[in-house]
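All protein chains of the complex are present and in place, except for one that has been dropped.
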Amino acid sequence: MLKDITLGQYFPGDTPAHRLDPRTKLLLTLLYIVALFSAKSVWAYLALALTLIVSARIARVSAKALLRGLRPVLIIIAFTAVLNLFYTPGRTLWEFWRLRITYEGARTAAAMMSRITLLIMGTFLLTYTTSPIQLTDGLESLLSPLKKLRLPVHELAMMMSIALRFIPTLIEETDKIMSAQKARGADFESGGLIRRAKALIPLLVPLFVSAFRRADELATAMECRCYHGGEGRTKLHVLRFAARDYLALALFLLLTAGSILLR
Amino acid sequence: MADMIRTEDLTFTYPGGEDTEPTLALGGVTLTIERGSFVVVLGHNGSGKSTLAKTFNAVLLPSGGAVWVDGMDTKDEALLLEVRRRVGMVFQNPDNQIVANVVEEDVAFAPENLGVATEEIRRRVDAALGDVGMEEFMLHAPHLLSGGQKQRVAIAGVIAMEPECIVLDEATAMLDPIGRREVLEAIERLHREKNITVVLITHHMNEAEHADRVLVMNDGKLVMDGTPRAVFARAEELMAIGLAVPDTVALLRALRAGGMDVPADAVTVDECADIICREFAERGR
Partner (left out) sequence: MEDIIRVEDLTHTYSAGTPFCRNAVEHMDLSIRRGEFLGVIGHTGSGKSTLIQHLNGLLKPTEGRILLDGKDIWAEPKQIRSVRFRVGLVFQYPEYQLFEETVYKDIAFGPTNMGLSRAEVDARVRAAARFAGLSEALLDKSPFALSGGQKRRVAIAGVIAMEPEVLVLDEPTAGLDPQGREELLAHIRAYHKERGNTVVLVSHSMEEIARNVDRIVVLAHARVLMEGTPRAVFARGAELMQAGLDVPQVTRVAMALRDRGLAIDPAVYTVEELAAALLALRKGGAAC
């Protein structure tokens, strides 16, 4: 049941997009977002859409998969569209009883919808081609200059990757605890909000107790394998830029510059 | 060369909590573990065997007395990392030892901590997974593995430090018979082929079958120390402290009681059958 939730929907593969350094992909996504939010003209949006389509082809992601990634936010898109359509002041395009659609409203709605759609699809591509571990490693590497500002970059990255590793384990445990309490007549389904919240106690207490115990045991196990913080640590997989990374970065820089300038 | 592990008059007391008294878990244990030996430590739950194991790599420091690993005092903070590198430990819960999302990354954890160079980490990870028979799972997600497989990955993670000794603290307690067998075979192979010292903490009597030496703990004290054969011959004492003997030993004792002249110390099924047949044959003469 709960087991089917995968975080960020990563699909292993061997496309050029997969082979890009995760830092590159993070930076590309950042540039893409900046470009998206600076875009004003239709041409800019079209250029960004084209970039998305080409990137999706390179990553061998089907249009169907991309659209599926939109499903969780369809409501937000529809809501934003409606809000903008009916509540933007300006030249009337169409009127019926109390409802009024303006030319400006239509324009803004279209822009908003495109922006959100392109944004979601773009980040979907990021998580599709980059595993959670790669993302964490990439982030850790990009943020490492901040260590000079006493920011615990390594510790944060370690926390993130351990959390990611334990998500499926904790989901499994939640399932087990729920089954055990149901076997004693616990009812997680019926009743009002307060009743249901109370019904969660037999689930949450054991989960928390177990989480603390796990943390304790894991910490001991890590120390037994000579963990002593980020000082002096080396890595099995070292991130290295290749020609394709520089190329991709250059292209996206152009794209972003263009989007900002060609307003 | 110093002994692998040596303790002298080791005591350990767990500090009390809000509503608990402090507990004396070890009451003066003196022993040596020789390099390259395969030692099994038996004892009921609460006998102090796990506590003892945890003093071997400074997870717990002695309340009194001392523990030396390869001649190094475990209380010496400066030597802590070196002690832990030499004596690796595998724990009971397979899940709570795995740090990474991918098997090879988890096995790489220890060498990464030790600042080993990248190519060398690669070499060690491949070798360690080979040693435990888990090479094909290198890129798998650990949480999808069986208990026995997870424990073997944990063992590989320890091997990657190139330790001289591995302590298994009830590492088979949560496994099914197949998983237990996988882990024991992996450990026995490591002992045989790499001459790694093994200290196996357990309450499963039949895991002592291939040990060189059996230590029995009771109430924080070391009460027996000898070969598996010698220890299992003292069946009444074992049962008095809450342990059991393998059924093979129980059978031979019952036969002795019935008048047969058989030694009551065979541990494996084949040894037992051979002894019985020999007696029948001799009687026939």
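A and B are the chain letters, set down in written order, and residue numbers restart from 1 in every chain.
One rule holds for everything that comes next: a residue touches a chain if its C-beta (ideal position, glycine included) is under 8 Å from a C-beta of that chain, and two chains touch if they have at least 3 such contacts.
Please read these numbers as outputs of a predicted model, since none were measured by experiment.
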item: Which displayed chains the hidden chain touches across the whole complex; value: A, B
item: Sole contact to the chain not displayed, among A:157, A:177, A:224 or A:248; value: A:177
item: Residue, one of A:54, A:76, A:151 or A:201, that touches the chain absent here; value: A:201
item: Option from B:67, B:165, B:205 or B:233 whose C-beta touches the chain left out; value: B:205
item: Touch list for subunit B against the chain that is not drawn; value: 19-20, 44-46, 146, 173-174, 176-179, 203, 205-206, 242-244, 246-248, 250-251, 254-255, 258-260, 269-270, 272-274, 276-277, 280-281, 283-284
item: For subunit A, residues in touch with the removed chain; value: 176-177, 179-187, 201-202, 205-206, 209-210
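As a convention for this text, only the chains that are shown with their structure count from here on.
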item: Separation of subunit A from subunit B, taking each centre as the mean of its C-alpha atoms, in whole Å; value: 44
item: Complex contact set, residues of subunit A against subunit B; value: 131-133, 161-162, 164-165, 168-169, 172, 213-214, 217-218, 220-228, 232-238
item: Partner subunit A, residues of subunit B touching it in the complex; value: 57, 59, 81, 84-85, 88-89, 91, 93, 95-102, 104-105, 108-118, 121-122, 125, 141-143, 157-158, 161
